[in-house]
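With one protein chain held back, the other chains of the complex are shown just where they sit.
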Amino acid sequence: MTDWKTLLHALEEEAAGDLYGCDFLLTWDKTESELRAVWRVAEALRSLYQRNISATCFRSGLAISNFRDQSTRTRFSFASAANLLGLAVQELDEAKSQIAHGETVRETANMISFLTEVIGIRDDIYLGAGHTYMCAVAAALDDGFANGVLPQRPAIVNLQCDIDHPTQSMADALWLQEHFGSLEALRGKKLAMTWAYSPSYGKPLSVPQGIIGLMTRLGMHVHLAHPAGYDLIPDVVARAERQAQASGGSFTHDHDMDGAFAEADIVYPKSWAPYAVMEQRTQLLRTGDQAGLKALEAACLEQNARHMDWTCNAARMERTRKGQALYMHCLPADISGVSCAAGEVDATVFERYRLATYKEASAKPFIIAAMILTSRFQDPATCLADLEQRGAPRTGN
Amino acid sequence: MTDWKTLLHALEEEAAGDLYGCDFLLTWDKTESELRAVWRVAEALRSLYQRNISATCFRSGLAISNFRDQSTRTRFSFASAANLLGLAVQELDEAKSQIAHGETVRETANMISFLTEVIGIRDDIYLGAGHTYMCAVAAALDDGFANGVLPQRPAIVNLQCDIDHPTQSMADALWLQEHFGSLEALRGKKLAMTWAYSPSYGKPLSVPQGIIGLMTRLGMHVHLAHPAGYDLIPDVVARAERQAQASGGSFTHDHDMDGAFAEADIVYPKSWAPYAVMEQRTQLLRTGDQAGLKALEAACLEQNARHMDWTCNAARMERTRKGQALYMHCLPADISGVSCAAGEVDATVFERYRLATYKEASAKPFIIAAMILTSRFQDPATCLADLEQRGAPRTGN
Partner (left out) sequence: MTDWKTLLHALEEEAAGDLYGCDFLLTWDKTESELRAVWRVAEALRSLYQRNISATCFRSGLAISNFRDQSTRTRFSFASAANLLGLAVQELDEAKSQIAHGETVRETANMISFLTEVIGIRDDIYLGAGHTYMCAVAAALDDGFANGVLPQRPAIVNLQCDIDHPTQSMADALWLQEHFGSLEALRGKKLAMTWAYSPSYGKPLSVPQGIIGLMTRLGMHVHLAHPAGYDLIPDVVARAERQAQASGGSFTHDHDMDGAFAEADIVYPKSWAPYAVMEQRTQLLRTGDQAGLKALEAACLEQNARHMDWTCNAARMERTRKGQALYMHCLPADISGVSCAAGEVDATVFERYRLATYKEASAKPFIIAAMILTSRFQDPATCLADLEQRGAPRTGN
């Protein structure tokens, strides 16, 4: 871990203040300096935590979570982040609310926000819907704040949408910085973001999109590989292309898993549903066409099964740089012989990197807390310096 | 906002101490002075909030919510209120508990209350049941506290019952005080509490009852209008009559929506189910008569449909005082062309007052917090003065 003073100095050089009052919806909405500010704040919060120094900088305030899909990791990461800063989590469970009674997003967004500091939203099932929903909530909050309904404008943190999964990609990038020593050390490294076979279907695109949408900005050589027909949202791929050029890295996009793994420093093999299938599925879900959904699932699983060789096994790992590439996964992985007969990764490979993937995941609470803190405090460096000086023990009287 | 010192002086003149150790179940159980104390405390808490001064006056303690019906607004208002004061919300979800195993109300009330400061209850579906249930919980807590089972007597806050909805009516009244400048300014104002058409059925009576049960005490001219057959609980109507006389206002009760709107300063058009239908429904729900419930719903919707002209449109608004009456609603409203084809209010009228209804709603967290604070602190004025003097930032170290 970087020395505390060095860390705060590094933070002071970044445009942390530009994050104040803003939502965190897509990493590519943020400047590199803003991203670095989030990482530095996350590191500082982790440093305080490890030294048993309390980071509570709210004495009251709600952190609302709105999960429109299942979640364990992100749910607990959000709860941990909110609690770390002194906020109380209140879940917006749409099944228990009157939203089904015909309430508009605009109204609900205001009704839950009178004393709220942050709203974390996961909405990743419908293509074209998740990010749109978050933007609608954001516009409603802007409206309420501008018109004196809300005494403060709560920040929205995207806990996974149809386009991006910024708490995942930012945590992954922080893990890479820790693993390789620094942000600079990532320049020139090769990262293979590849599709991998899974016996399940309908997995969101937001993880691979989030990874190529962020890592191409760090001067890395990003190689996206998937079977023909498993495309991501074209806009995001085009963006990755542009970003790689601008950052001095490169972006390769083909259908060759072995090529992606060749001399890779980092591999991220993970299943996802084809863009076109997700579009069809969204339509069928909207019309409630159960027969159509079943047929689509069967067709998609059959399609998947033609690519069972897209798996992360020991032989493929041997192709990576000195056979020692860092394996990454957002978890849970489909592990062959453990959680399924045949899946994304062989048990021997996963077990070798199991603790690494746990450490990768451990960055997420601090990343989320950093996103909250930077959006609610104009000067995070001073806030953190004050917390350290106060030195109130996190555990202890 | 009134000046802080003026506010505390005003509070000191009221009988705030009489609220100590008491539940808040029905507004008409409270004296006018007690009601004014609650409003002043709510204003003081809002003032602290707006000045970023922490109002946490509990270092630990549970605030239990028991929602026997869906809720968004009240759920988040209760959570916000509890959190504002330093309490942690714990939901009593009867589906997850052993209550279904034959546990008595008396026992459960004690079991959940060992370290509890407040219990908020919503129970508005069964006519004759909600208020009765709250009284049973109250008696159980009295018993437990008197016999040394409970180290403190948690306060009960009625979050809507079959008779009254005091957190709504008290928040509405605070909004009126803010809107018209003072409590005194409400004297002589005309408020039209009218039924309005909705394509849904079974809406509780507690909002209109709460409104006529409170506003008639403030010297207002309250006009209750609804189609024949849409009566409220007779006792509450009789009480409104008596209260209006005592307060120097008036109470009119007829079947004339236009007459109610004529020269009104405030209009509150809202759907509800007829008292007689709610009684039948309660019986059918109790016996689980699904066929009977379906038949009742059909009959009731047909009955509603005969009164589709009971709607708040631009023409009716023109009839109000200078065409400028304040439109109120507890939300969500059934807005014609927005949330339904034809409903309680035209979209143009609603949109004109949309932000006003949001501001109306924004008072509720502070009203609930004031109800909690007055029931748990013998001297709220001193508590508030101490909080202001402590001056701990709500957000910030």
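Letters A and B name the chains as they come in the text, with residue numbers starting at 1 for each one.
We take it that contacts are C-beta pairs under 8 Å (C-beta built on N, C-alpha and C of every residue); 3 or more make two chains touch, one makes a residue touch a chain.
Since the structure is predicted, the reported quantities are computational estimates derived from the model, not experimental observations.
Among A:F67, A:Y126 or A:W195, the one in contact with the hidden chain is A:F67.
In the complete complex, the hidden chain is touched by one of A:A16, A:A37 or A:A55, namely A:A55. Summary of contacts with the chain left out: across B:F58, B:F76 or B:W310, the touching residue is B:F58. In the full complex, the hidden chain is touched by chain A at residues 49-50, 54-56, 67, 70-73, 75-77, 79-80, 83-86, 88-89, 200, 331-332, 334, 338-340, 355, 358-359, 361-362, 364-365, 392-397.
Seen from chain B, the chain kept out of the figure touches residues 57-62, 64, 88, 90, 92, 96-104, 107-108, 110-112, 114-117, 144, 147-151, 376-377, 383, 386-387, 390.
Basically, only the chains that are shown with their structure count from here on.
Per-chain CA centroids place chain A at a distance of 41 Å from chain B.
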